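What follows is a structure written as structure tokens; I'll ask about it next.
Removed from the display is one protein chain of the complex; every other protein chain stays in position.
What follows is chain A.
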């Protein structure tokens, strides 16, 4: 799905989290929002997912105005920074949550839900953990379960807030490749937030560098490396 952000701004009281920003994300792209802490990355991602509403501007999905769509109507697979797994449910029930929440007319049968959850557990390469609770998983396993839960609703796009933030370097590398693979097999338009420039450069097709609520540069990783548009970008990517 093609996503267009048209002059979006966001105020929290007197602080401006986003000055008007514009950005076009081609269908099927894997995009990184890169920037230091407080630059407005999470805010922009939450506006895309419908968890926050912009103070001004529009969001367009496939050319249609989606600014007023509720979070449920957006059908965005969202992976939270701390994963936000439902702590009182098993991994199986976590992944099945979105399917069970559908209105009866479109809800799959129990057997169908079980089949899909099993398939997703295979996809994240954790076929054995369906009966466990989130507290019984490692950080990396939790991250993958959160991804599977987001994929279960057959989302129109995938939004991830610092998906590898809380993990050690080795696991990060593995999961990076995992996300790339899942993106390539599903073909979903994917936006992820990071403040790690290596991660952004290595993984993304398109990198959006942000600072203080503004977009500093949009470009392919190699272009940003070769031609930083502003002194901030040059500093930040350490070129």
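Heads up, the rule we're going with is that a residue touches a chain if its C-beta (ideal position, glycine included) is under 8 Å from a C-beta of that chain, and two chains touch if they have at least 3 such contacts; residues count from 1.
The definition used in the following text is that contacts and distances are computed from a predicted model.
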Which of "Sulfate ABC transporter permease subunit CysW", "Carbon-monoxide dehydrogenase medium subunit", "Putative zinc-finger" or "Aldehyde ferredoxin oxidoreductase" matches, in UniProt, the chain that is not displayed: "Sulfate ABC transporter permease subunit CysW"
Hidden-chain contact residue, picked from the options A:101, A:131 or A:226: A:101
Contact partner of the left-out chain, one of A:75, A:119, A:195 or A:214: A:75
Touch with the omitted chain, as defined above, among A:1, A:29 or A:51: A:51
In chain A, positions touching the absent partner: 49-51, 71-72, 74-78, 80, 82, 84-88, 97-98, 101-102, 149-150, 152-153
